[in-house]
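Only one protein chain is missing; all other protein chains are in place.
As written, the chains take the letters A and B, and residue 1 is the first residue of each chain.
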Amino acid sequence: MLKIGVVTISDRASAGIYEDKSGKEIEKFLKENIENEFEIIYRLIPDEFDKIVKTLKELVQKKCSLILTTGGTGPAKRDVTPEATREVIQKELPGFGELMRIHSLKYVPTSILARGIGGVVDNTFILNLPGNPKAIRENLEAVWAAIPYTIDLIGGDYIESKTAFRPRKK
Amino acid sequence: MLKIGVVTISDRASAGIYEDKSGKEIEKFLKENIENEFEIIYRLIPDEFDKIVKTLKELVQKKCSLILTTGGTGPAKRDVTPEATREVIQKELPGFGELMRIHSLKYVPTSILARGIGGVVDNTFILNLPGNPKAIRENLEAVWAAIPYTIDLIGGDYIESKTAFRPRKK
Partner (left out) sequence: MLKIGVVTISDRASAGIYEDKSGKEIEKFLKENIENEFEIIYRLIPDEFDKIVKTLKELVQKKCSLILTTGGTGPAKRDVTPEATREVIQKELPGFGELMRIHSLKYVPTSILARGIGGVVDNTFILNLPGNPKAIRENLEAVWAAIPYTIDLIGGDYIESKTAFRPRKK
């Protein structure tokens, strides 16, 4: 069965200071946009480089075809999600970060501060989403259409989705 | 005389499984868009990192002012053209990859998967185009205007082209 990792990266949420609304927003989006059955493997961790790397590697090993992270993509000192993701992936797909930033410019001029990346390791596609639940949805709406086909190309599990785009076979 | 390298990177085309339509599409575009005489140096090679590096270095040494590659820019395991190109160039020009991706979004949402880069080594400008002939033309139409001036700035040969843009001298 299709497995999807959802990793909330937040010092405060992981310390129980506030509820993790971001992870829930991702889950909601996935349920609205995926038709076949899937299992979510959920993790809630602080903004620590080593913990992020370890968690991503664990979820890759568990054969998640997709891992969505939320949080830690900004310019502040504690924001290290892109660096940790870069440590794990074999190939970066710069178009994902670019399109999320351009698309979010419609909502706020500060969207250019986001440093989230998309990348591939083995049969897993990892994408860094921002921490803000509203921004999560805006970002997923921008790039979702391309995600299932990306996972096809790297040999991951098939995602059935009416909102996805797959080019016709040549 | 102006020399241009055209490098088709494809396991299947190089094994003779199918015809190289991509290299031909590039040649057609160049003939339509360049007014002065030029020589094309053509290579057809498999998706192998070492072979790509060696071929690019050979064409740089042969004083090609421009090298256009096609193929191997996607997220799949065998796609290593950007990595091999990065091994050869001295300076990356990120605007080329960005504009090709943004422009191609008009045609397919999966254009953000393309990882092609543009970069400079000595007096040569190298650009990675996708493998699909239709996408090659769309990508070249997006960035061609900027290519002859790039080559001016790095001391390559002059490309006479009505579709090129050169800023007026200050």
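The definition used in the following text is that contacts are C-beta pairs under 8 Å (C-beta built on N, C-alpha and C of every residue); 3 or more make two chains touch, one makes a residue touch a chain.
In this text, all values refer to a predicted model and were calculated from it rather than measured experimentally.
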item: Per the touch definition above, residue among A:3, A:43 or A:115 touching the missing chain; value: A:115
item: Residue, one of B:33, B:85, B:132 or B:150, that touches the chain absent here; value: B:150
item: Touching residue (missing chain; options B:57, B:91 or B:134); value: B:91
item: Residue numbers in chain B that touch the chain omitted from display; value: 91-96, 98-99, 102, 120, 125, 143, 145-146, 149-150, 153-155, 165-167, 170
item: Contact footprint on chain A, counting only the chain that is left out; value: 74-77, 79, 94, 97-98, 101-102, 105, 108-115, 132
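Just so we're on the same page, only the chains that are shown with their structure count from here on.
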item: Interchain centroid distance [CA atoms averaged], chain A/chain B, Å; value: 31
